[in-house]
Each structure stands twice: as C-alpha cells, then as structure tokens.
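Only a single protein chain was left out; the remaining protein chains are all shown in position.
When the chains are written out, they are named A and B in that same order, and each has its own residue count from 1.
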Amino acid sequence: MSKQKLAECLANVKAGGALVHNITNYVTVNDVANVILASGASPIMSDEPKDVEDITTICGGLNINIGTLNEKTIEAMYLAGAKANELGHKVLLDPVGAGASALRTDTANGLLKKVKFDVVRGNVSEIKTLVAGVGTTKGVDADAADAVTEDNLDEMVAFTKAFAAELDCVVAITGAIDLVADKDTCYVIRNGVPEMGRITGTGCQLSGMMTGFLVANPDAPLEAAAAAVCTMGLAGEIGLSRQQPGDGNSTLRNRIIDAVSNMTPEQLADGAKFEVK
Amino acid sequence: MSKQKLAECLANVKAGGALVHNITNYVTVNDVANVILASGASPIMSDEPKDVEDITTICGGLNINIGTLNEKTIEAMYLAGAKANELGHKVLLDPVGAGASALRTDTANGLLKKVKFDVVRGNVSEIKTLVAGVGTTKGVDADAADAVTEDNLDEMVAFTKAFAAELDCVVAITGAIDLVADKDTCYVIRNGVPEMGRITGTGCQLSGMMTGFLVANPDAPLEAAAAAVCTMGLAGEIGLSRQQPGDGNSTLRNRIIDAVSNMTPEQLADGAKFEVK
Partner (left out) sequence: MSKQKLAECLANVKAGGALVHNITNYVTVNDVANVILASGASPIMSDEPKDVEDITTICGGLNINIGTLNEKTIEAMYLAGAKANELGHKVLLDPVGAGASALRTDTANGLLKKVKFDVVRGNVSEIKTLVAGVGTTKGVDADAADAVTEDNLDEMVAFTKAFAAELDCVVAITGAIDLVADKDTCYVIRNGVPEMGRITGTGCQLSGMMTGFLVANPDAPLEAAAAAVCTMGLAGEIGLSRQQPGDGNSTLRNRIIDAVSNMTPEQLADGAKFEVK
C-alpha cells in the first residue's frame, strides 16, 4: 500500500512487453493507443467477431470500452471476453455512457453477467447505473449530483467496496476524487486537474493504460489499477504545468500523454496523492 | 446583426450545458469532440441504429456528417433525424463528399427530404450538388472552379439565400469567403487562413461546434451559425499567429482548437470580420 508499490507497478509496465487488446470507441482510439505506448505497453485494436479471438489470444489483457458500440462490436466483446477468460487474461470494462441509452446499459450489464472482469472503471454515474441495473446518465459525462465529494466520501468508499465485493473484482470510479477499491481496501486518490474534463477521452485513455498495468502486475490488480489512476492524474498535473500562454485543451491532451511517456517510477512515488481507506 | 450579438452567441455556448449528438466520420471525430468541448458544449457520439434514438433524446442537437457513411450509419442518420425532429432538437447536415459518389449524393438528398434541418453546412461544391441533385465534387475538397470570390459574390449570396429559402433553414457555405444565410439575410465572413485547408476536418469541426452554438442559442439560428463560423475562422488566425518556426499543419490543428478553448466573447467581437448582405 506504499508509494513504493505504486512505483513498482509503473516500473513493471515501463519494462515493456504488456500487449493490450482494445475493443474501444473510434472517438478516442488514437489517444488510447498513444497513451498505452507512452506507458511502456503495446496496443492492438480489433473489433471484428471473426478476428477478436485470435487477437486476444496473443495479448495479455483485454480492454472493453462501449463508447461507440454497434451490433457487430458487441458480438466481438462477448467473444473476446469469453476467450480472454478462458486464457486467464486480464479483462477490464469501461461502461461508457451506461445509463444514457438502453443499449449501453444492457450491454454493460450483459457483459458483467457473461464475462469475469478484473477491473470495472467508469465515472460515478456509469457505475451507479451498473449497480442499479438502470440509470440516468446524462451523456458520457457524470451527473454533477452524483459526484464523489469530501462530504459523501465515506459513503462512496463503502459503495465502491460493496460493488467490488459483488463483482469480485476491482472497481475504479474516477472524477475529481478517484476511488479504486476491492472489497476490503479503497484507494482515495486526489491527483488530476479539472482541465482534464475538457479533453475527450481521458477516461478511455486511463482504461487502456490501466489494462497494461494489470498485465504487467498480474498479482496486484488493486495496486496496478491505483497506480494507473495516479499516473494519469499526475500526468494531468504535469501537462497543465507545462502549458504556455495560448495553449488550450488540444495541446493539453498532447502534454498529458507526453508526461506519461516521460514519467519515472520515482516521479510517480513523489507525486502520487492518495490515502487508503 | 451586430458583433455584440455574435459575442452573445459564443457566451451562451461557453456557459455550458449544450449536449451535441454526433453521427460523424471516424477520420476527424476526435478533433470534433475536442473542439465541441473547447467551445463549452459537450459531445456524444453514437451511430448504431439501436442506440441513436435514446442518445439523441438526451441531447439538444444532432450533427449528421456523412464523411464515412455506411449502410448501418445511414440507417442511424434517418432514425436519429426523425427522433430529433419529433423532439424539436436542432439538427445540422454536413454533406461531406456529396457529388463524389452516388451513395453520398443520394444520402444527402434523401436526408434533406426526410429530415428537417436547421442548418446545412458544406463546401461550395457539396452545396451546389445538393441544389442540382447531382454533382461532380472532386473528393472531399471543393472544386477551385466553384469557389466563392469577390467577383461572383453577389451571385453566390443570392444562390445561398435561394437554397436557404427552398430548404427553409440556414445554409452555410464555407471556404476562403464564408456565406451564412437564411432566405433574407447573408453573413459574408472573411475570417480564417488558407493554411486551414491543409488540416483534415476543419469543416467537420465547424459543423460539430456549430450544432452546439445552435443548441445554446435556440432563437437565433442564423446568428449562431455565423458566430460559429467567425469563431472557427478567428481561431485559425490566432492559431497561425502562434506557430513557431518548424511548426506545420499538425501543430496548427492543435493551436486552432486551443484558440477556441481560450476564446472570449470580447475577443470574438473584436476579431469577427463580416458584412451583412
């Protein structure tokens, strides 16, 4: 539970060799690929049902993101998930927009029933939708009313642990305050900057990168997930600190990925801001 | 018709809350999402027929871009368009490549028949194709022979107004000189820089962002569309002014989105270059 452990998780990804199969949306897919490369892992994208079983077989982890799902890619998600489970690979679900449409909610719930996930990572509204089985997410951003705050922190920590217990996996709720929990332990993480909310896909990037962390740290999924969250948040802080007058959200996007590519384990140990509850 | 009105249009988008459903091409979709966020609105992408009605229901506007259409996404465009019309949402058509293939021309014409649009925005060759019902667009760029120039300006203003009258909506033809018209009034806009033509998707970005302007300014579609065009063009000027030696089209792309994210209503009022005809 130490900063040293998080640093080790990053060092293990930076050492290379973690290959991540992504079935992800076409909006943010390029940034997902580049941040995975920045972290030291390697991405491959495939969403054709006839292709995904072969592709996931050669990878160590599978990142399923439902951000722009369609009938064929949903079929691919189930096939790849089953194959990854069969092979004992790490599998992550990013339920983008669960609650915003019946298809997204149903797909996320269906995947949770059929596939054993190692981590489920989403914003608070998406995760609340999964817990309730239905939801009212407004688009792909979290409802402000759902936000994790200092006031409801203990309640939300308990909520996250309870859902992790139910799913028997790690649950990561990211936002202004990030919660990463298994049934017993919750990392409360305060890295990151609000400006990340004006960049599309920082959540998608985190999910892709986190899958690489899981592959590179097979015996420590909670710490791997927490380390990925701290890495992304710290990269946001570093990226923002490097902004020049006139720079905006598009350049910040680049600077955040740059910061991941340059991040050392020592830097992460110094910059990670978390407590364990 | 004043600069102050354009500034108000931008201020209303910057205030937040406009949610835009995009059915758009996968080439430029990430930049479309980031420029919508830069402007203060929020994007969501969905192009699966079974998903689009739910998604468009929770949004305020729908941006339909046919840049990489396929059979399923065409079906989604019709479904989403009908639902958006039913709910009184703002709907924009970007007929990318109309004239370059029968499928694109037919899809754009078909959508114009079945869906009531608030704005149609394209390059001059695409719009001429829609008016004629057939076309000869060379790819996704306008034919030089079609360009709006100082010499044919009055004729093209009349052409734009006439098509706006026929469609009962706002028509925006963008290029070196931009024309944004309803049946009575045409904004002739001279913002922008030629270097924007060497960046993929500045037109797609404009369409996505313009839909957010329409949502945030529901009673002033002409001024909202014109304000979006001025914002994009002025951002191009600002972006170019910030280029460093060695910078090229990829960095300019970032700087333009950055300029949108930093643009204030006052800056737009100062920088907008237009006349009303």
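Brief remarks on what is shown
As a working rule, contacts are C-beta pairs under 8 Å (C-beta built on N, C-alpha and C of every residue); 3 or more make two chains touch, one makes a residue touch a chain.
Note that the structure is a prediction, hence the values are computed from the model and not measured.
Although one chain is not drawn, the whole complex shows that of B:201, B:221 or B:239 it is B:201 that touches it. For the chain left out of this panel, the touching residue among A:47, A:94, A:223 or A:237 is A:47.
In the complete assembly, the contact with the undisplayed chain comes from A:26, out of A:26, A:117 or A:159. Across the interface with the omitted chain, chain B contributes residues 25-28, 30-31, 67-71, 97, 100-104, 138-141, 198-201, 246-251, 253-254. Residues 19, 26, 29-31, 33-34, 37-38, 42-48, 50-51, 54-55, 58-59, 72, 238, 242, 253-262 are the ones on chain A that touch the missing chain.
The rule is simple: only the chains that are shown with their structure count from here on.
A rotation of 120 degrees, rounded to a multiple of 5, brings the CA atoms of chain A into register with those of chain B. Averaged Cα coordinates give chain A a centre that lies 33 Å from the centre of chain B.
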